[in-house]
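A single protein chain has been omitted; all remaining protein chains appear in their positions.
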């Protein structure tokens, strides 16, 4: 099913009816969880820009040499560079795609989109949000009042402008986005997948409800008892989660709210290398940092203990007063 | 503007543009806050059934002899009895209206709706939620997949069935509900109106965002500093709030999550009295418990210290383990 | 039976509980449904996920602390998640729920429920409380209804369709815009009912112990379909009854 094309309601319901939604433990390794992602899938990515990116899972998808993933996210940063630069993804659906404002344009994005035959479908930020939300609500679309009049809309015939049947006002209907799988990184969840998210939630809750399966990576796995003591802090319920992987520093070199800030030295070095040569530079980066390390911890060691600790110090400082 | 009729987007935006949305203190007395509610207004009521009902504010509206209020709430309980039984409201918009399952049908509701010329417009529970949500999102409608095929829909020509422009599937569009004023009771907020809600939120967040003004009653007013230390716990932002009133036990005799459970002896006595005679019984109740007390604390004293303390003991027990 | 070992509400609750199985996600209304779902959880289906309309996911209601509505804090004790009440209903629309489980005031041969009006809706004899979440639940998932069996409650055609069953039978439910779900089981103190695959009319699947076909028919306002060999339900066990009574010691819902 192509991105932008709607699954009939019956199929969406059947997919869900066939999922095991029972209260069961689903802890597994990063390798096992990544193997649930199949070539050609529509993949929804949690977090935004450099925050709570499911980087460990993306890293493992690249190691497993996935292909033709169609990846959607509210705002795409280094994650998108790595996904298209590694050949794992050939299609990005988002509202903004670069490395971050500090580094100007992404040469990796430019190379692959302008000349490399990869696609970047642009929607407004709210449109992406409403597409996930429609998917989460079991609806074929949601109306919005933006994108109208712009060329962003002109390139998106998947959306439909209508006259409101109540008021006659012009509205844009954006189609639901129900990814085959969502990759979401959280601060805490239990073995069943009940997840708590501190700070910025981005579009992760709608994304989790919309997706046909969800892989959670988490900084730590806590007991179900702990979750039950504050059920109003649960943001993603266990029954939409299919895999739970404990990966401390699983968003590195990006940030995870309250735990660590972005590892900026590594980011600066990364950008210098891949923007210097978006093909060879990227290849060398992938070799050294993705393919060669024996484990995620080995990758963290390459970033360096000092930088990891400094990121943690500043990350935790949000709670210092 | 009649309930169910849509305000044009321009009017909705103008209403909001003209509100003072600055960061300012807005603490006032129950009397002052209630005086913001004008006869004939569309009033949205927070909480649900016997939980976090803004009872002190309703009590004060009755004391101020408001008239012709059109009141909407997800599920209406004793609050509805009092609103129509006192003559304050002549129109209830909800999905369910009785005192509570323990007491069978509400004779007060039956008397006034069957024979008293008062209106009860019934929508499905989700429809009420989506009407508030559409209002909160600045949209004229939201689609739903329920109510179709039922007689509930037959009595609600305000909703429109359509064929989905994407899939051809049948959908129901329910019109936005933007109350003139929302009455919401919370556990904590600051003097600006940044509100935290523990436990069940019901439809309060959408209601607050949808309404053209919001009156908060709160168990306690905390410092803005406290709010800022955990901004991800703020559920209602200050700029949609117009009045803040500190009223401990402001939901009595209903419950307030984590603080007190319903005061069941009082509820039982109330139901026996008003169901015994929905006119005279109600009048006597109002005289004794609403018109005569000098203050909300006097009303609580009539419920009785022992019952209030017992409700608090059991209310707080939710955190006992 | 020389002496009633259980009340009507008790057998209703026990039989209803037997229709739920471990691993399911059930959206339960207040009263018997809440109690029956909790009973099922305590009798082996510990992985049964109970949802409440107030906004509760994965509830484990405490014995002796039954809530007076599904919007009370008692529903949230030891729950996995608490969310907004529109959002918990949207879980039905998205498809996360296997079974909706409600009580009923009036039902007809196509499983349509009425909880809004007795008599003409324009000038009703009785204004009932209304749908609550009933309309949404019955529109969006498979339903089990537990209700008292009386002739005035089991009618040929309800005065008002609050919560749709199979509307006018056949394919009329799907044609009305409700392609998913539908009435699955009705449990009463007399029998357990299903619905014919084609006509979508109510039929007797099993008689409760000690109940005759005639008794069921006499208490029903329309002609019932009986299979050749109607099953007889096994009576409530001591374990079922004692657990149930432990859950509701004040007999709030079991009468």
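Going in written order, the chains are labelled A, B and C, and every chain counts its residues from 1.
The rule is simple: contacts are C-beta pairs under 8 Å (C-beta built on N, C-alpha and C of every residue); 3 or more make two chains touch, one makes a residue touch a chain.
Every value quoted in this text rests on a predicted model; they were computed, and no experiment measured them.
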## Note on the structure
Contacts of the unshown chain among the visible ones are A, B
### Query
Of the residues B:167, B:234, B:273 or B:317, which one touches the chain left out of the display?
B:234
#### Entry: Candidates B:95, B:194 or B:314 - the one touching the absent chain
B:194
## Note on the structure
Given A:155, A:230, A:272 or A:301, the residue that touches the chain left out of view is A:155
### Message
Touching the hidden chain in the complete assembly: which of A:201, A:234 or A:275 does that?
### Response
A:201
#### Entry: Contact footprint on chain B, counting only the chain that is left out
9-10, 12-13, 16-17, 20-24, 136-139, 192, 194, 209, 224, 227-228, 231-232, 234, 237-240
### Query
Contacts of chain A with the missing chain: which residues?
48-51, 74-75, 77, 94-98, 100-102, 105-106, 109-110, 113-114, 120, 122-130, 132-133, 144-152, 155, 161, 169-172, 199-203, 205-206, 255, 257-258, 261-262, 264, 315, 318
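The rule is short, and it goes like this: only the chains that are shown with their structure count from here on.
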### Query
Leaving out chain C, what pieces does the complex fall into?
one piece
### Summary
centroid check, CA-based, most central chain -> B
### Query
Counting in whole Å, what is the centre-to-centre distance of chain B and chain C, each centre being its mean C-alpha position?
29
### Message
Using Cα averages as centroids, what's the distance between chain A and chain C in whole Å?
### Response
40
### Task
Indicate the whole-number Å distance between the mean C-alpha point of chain A and the mean C-alpha point of chain B.
38
### Task
Could you list which residues of chain C touch at least two other chains?
56, 76, 82-83, 90, 93, 179
### Sites on chain A at which at least two other chains make contact
9, 138-139, 232
